[in-house]
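Sending over a structure as structure tokens; questions will come in a sec.
All protein chains of the complex are present and in place, except for one that has been dropped.
After this line comes subunit A, so read on.
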Amino acid sequence: IVGMADREERRFAEVPRESVKLMSESAGVELSDELAALLAEDVCYRLREATQSSSQFMRHAKRRKLTVEDFNRALRWSNVEAIAGYGAQDALPFRPIKEGELFFVEDREINLVELALATNIPKGCAETMVRVNVSYLDGKGNLEPQGTVPSAVQTLSEDLLKYYQQVTRAILGEDPHLMKVALLDLQSNSKMAALLPYFVYVISGVKSVSHDLEQLNRLLHMVKSLVQNPYLYLGSYVRSLVSSVMYCILEPLAASINPLNDHWTLRDYAALLLSHIFWTHGDLVSGLYHQILLSLQKVLSDPVRPLCSHYGAVVGLHALGWKAVERVLYPHLPAYWSNLQAVLDDYSVSNAQVKADGHKVYGAILVAVERLLKMKALSLSLPAERGFGAQPGSGGVAGFRVSSPGLSPPPEPLSEAALGIASHLQGPGGAGTPWEDWTPVPLPAMYCELYSFFGDSLAVRLSTGPSLGGCPPSPPGPAANPDTARKMPQLTANLNVSPRQDGSPRPEPAPPSLAATRRNSSSRPGQRSVGPSRDVFPKARFPPPQAGPPAFSFLIGGRQTGRRCQGRRFQTSFSPAPPPSSAPPRTYAHKLPVIGRVGKPLRRWTCSHYSLHLPL
């Protein structure tokens, strides 16, 4: 029990002689007043001395708070017995008693039995770790007074605000040239991460401009730019973007009341965007896949919805890949067909507009199921390559982003990605029951059924392939009707949903097909005459090594390892090709150098928020 001495020249806390006497009595020793006073004084001094030397342990531990440990260390080094027991992180409260001038340290008793038998086992201490963050760029962001967070992170600087205003104005404004410039910048600007939520908010305004196709279109372009910007990490904002896109795909927009408005193109474009998002940001939206499938299915199975919504659902499913078509559209087709048939068969004048819409839907379904058939046939014929091809899929994202300046989505990889997602969907069991007990329909049966709906128009599509004889997966259907090939209906002539340009995936690359292939692969410097595996690879990433300037010189990991075959993995480097559109790295950009380290693919670094490595 320590009390404060009531002396006048009190410079320090002092132990009164009464306390010393009490202590000695409890130890069974009688002390005279004089002795007690002397002892008390000495105790004070020794305490002060120990405190003083303990403070150096605190200083060297770079702390502000003196701990029991520090004091114990000081005692130990001055050859004094240390205090027994354990120190606590928190200071023990020092309390007075109301009645008298008595002060004590509150030291609660702990019931060990209770503690031991308690069911809530305390969690262990979290692991000590190091996290890095860029605090100040170029020494800026420090204009605020102490205690505030860096402005670059939290609040918008003047410059950023201006940028935001200019860009939104340009994109939504009248001048098409300005819009292009703004979109291009949005696509390549590396310093506007702070503005992402604002742009996402602007885009979510689609619902308020559903009467204005032009504005909707521009907002979708904005989505495209954001999605394509390699410096942006969309994070959870991707959901908001997807919902805006879905709105444009599915909703009966106000603009579609006027038949002169080409809202079909908008829906096609939005669907394209959707597939693009799923392809490039698959890691972020994979959780959304199922949800979107469900909502598309719901729209499709709702006869009250206008045909333009149905159209959207179909192109949406198409955009999500042939697996989605197989799982949602195909099983639903019989039910839907009757409705559509009714519309198409009504030749009354009042129905003319609806009928035209119906034809649109018809065309979209046709495109979708044709692709389904082709891809399914392909998947059956090349099971081995698919498994192999799926591997570079993840790594190919970066490559794709870089190599596609426009919005032409990758022809084959899309289906691959969708496949990946779909299979992922199968694993955990999905949500609704229809997913659970779904079993793939064998291709011949599927073809037969589809043929029963579409008849010749379906067959025509398939038979435009190369030599008919070399089409093993095709059932006798198309071969049996070669003569109907020329009777292709005009319905789909203006269908815009053919961005896939996917007439090419043939099971075997026969020489006559070259003309057809050249169309979609004309961007490539040369044609590779490799085996069938070509189609499963993302094409742009593997140009022939011998042809053309090495603008995108990627090393093929497999080849390298194969040749060396010593497992020298560290040498098979994927040097990340610098995005051609991106500005040269900023002057302060700093890549931490390590000898012998091999560069990892760029994309691994982009979301290294949580990693130690600094992605500068």
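Rule of thumb we're sticking to: a residue touches a chain if its C-beta (ideal position, glycine included) is under 8 Å from a C-beta of that chain, and two chains touch if they have at least 3 such contacts; residues count from 1.
As a working rule, contacts and distances are computed from a predicted model.
Colleague: With one chain of the assembly withheld, which option in "Transcription initiation factor TFIID subunit 5", "AP complex subunit sigma", "Glutamate--cysteine ligase" or "Proteasome subunit beta" matches that chain's UniProt protein name?
Modeller: UniProt lists the chain left out of the view as "Transcription initiation factor TFIID subunit 5".
Colleague: Specify the residue from the set A:L102, A:V134 or A:I257 that touches the hidden chain.
Modeller: A:V134
Colleague: Contacts of subunit A with the missing chain: which residues?
Modeller: So the residues of subunit A touching the unseen chain are 9, 11-12, 41-42, 45, 48-49, 52-53, 56-57, 59-65, 67, 69, 73, 77, 89, 125-140, 142, 146-149, 553, 555, 560, 564, 566, 568, 570-573, 575, 587-588, 590, 592-597, 600, 604-605, 611-614, 616.
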